[in-house]
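Only one protein chain is missing; all other protein chains are in place.
Presenting chain A:
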Amino acid sequence: MNLQTTNPQPKNARAHAPLDRGWAGVVLRMLRRHTLLRHTLLAVVAVVALAYLTGAVSPYRDLQIAHMAYIVCAAAGLTVLTGLGGQISLGHGAFMAIGAYTTALVLNHWAWPLAAVLLAAVTVTAVAGFIVGVAAARLHGPYLAGATLALAVGLPGLVSYEPVTGLLGGQNGLSVSPSPPPLALGETFPLERWQAWISCLCAVIVMWLLANLTHSRLGRSLPATRDDEIAAALSGIRVARVRIITSVVAAACAGLGGGLLAVVTTLAAPGAFPLTLSLQLVAAVVLGGLGSLAGAVWGSVVLVLVPNWASDPDASAHLPHNVASNLPALIFGTVLIVVTLLFPRGMQGGFRWVGRQVKRRLTERTG
């Protein structure tokens, strides 16, 4: 015991020793040192894995993967805003709505290529995020939650407002013509897989950008503004500016998510952006693990899979209609409460705990 506390160095060195030898050690050390390289490698691995996965599953599962991917975009942005920046936003669905409607309008009126359309959606929502960010920079805690909540509830109502109904299509929304897969992929290439590819590629790009952002100067000053605003300001961080930039980033991600939603579901309608969507995004962020980008992915996967699994027709066939139709919501709400009470650090926190245990066992065995 005494030996360990006074001189823990040799033990650590021995633990890493087998990995640090040879060319594998060189690569590992390089990856540990170069953040950009590490993230790029992870992104490439993710793209390859997703390309393989989408090819191996049925079109229905491909569609689910596409859903997950656009929720990952929005949830990852929200992770940066809420988890790292400490700004609660209950209105992220509103930004998704802006992105979706921008996508639908641009596609229907000018028929730009898809990448340009999504870029336009990102730009427009980023501007909206800037406006909201400037208005919200002075707010915190429940006041911010209240303002964003009102935004999420109020914005979808705008489509029914007389002067803009013609443009935005009222309650029925705007239909988006699906973008077919390029002919180079073959004529039988399923549309769902192409949509999954688009969404997943965007999600990987978003994750790559955000992962680098969180390791940047801005990313490091974010937790400082979250934990102690005044101390951060005294150490030279411009709190308001940091918050506005974060708001813009989070809104842009949500806008991309919304744009993808419009492309995947081929529709931009107010019914797709109820208050529940905004709340589900917050739930995904918390379920996955607050402040962890990987957590945003786990949270989104749970968000799509749990209600889907709960509404499985085979399992609920013998139940009365009222019970069956509300079962997914009941399970979802219960999961939210139980996970928050039992695992406050979310799924990513749980994974990390398991990882630490495994690592400890390994080091105990080798050392």
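Heads up, the rule we're going with is that contacts are C-beta pairs under 8 Å (C-beta built on N, C-alpha and C of every residue); 3 or more make two chains touch, one makes a residue touch a chain; residues count from 1.
Everything below uses one rule, namely that contacts and distances are computed from a predicted model.
**Q** Not counting the visible chains, the remaining one has a UniProt entry; which protein name from "Heme lyase CcmF/NrfE family subunit", "Cu+-exporting ATPase", "Branched-chain amino acid ABC transporter permease" or "Alpha-glucoside transport system substrate-binding protein" does it give?
**A** Missing chain, UniProt protein name: "Branched-chain amino acid ABC transporter permease".
**Q** Can you tell me which of A:Ala150, A:Leu185 or A:Leu362 touches the chain that was removed from the display?
**A** In the full complex, the listed residue that touches the missing chain is A:Ala150.
**Q** Any idea which of A:Ala203, A:Val286 or A:Met347 touches the chain not displayed?
**A** A:Val286
**Q** Specify the residue from the set A:Gly22, A:Gly55, A:Pro113 or A:Pro344 that touches the hidden chain.
**A** Among A:Gly22, A:Gly55, A:Pro113 or A:Pro344, only A:Pro344 touches the chain that is not shown.
**Q** Which residue among A:Ser58, A:Ser177 or A:Ser325 touches the omitted chain?
**A** The one listed residue touching the chain not shown is A:Ser325.
**Q** Just the residue numbers, please: which parts of chain A touch the chain that's not shown?
**A** These residues touch the chain not displayed: 82, 88, 135, 138-139, 141-143, 145-147, 149-151, 153-155, 157-158, 160-162, 228, 230-231, 234, 275-276, 279, 282-283, 286, 290, 322-323, 325-327, 329-330, 332-337, 340-341, 344.
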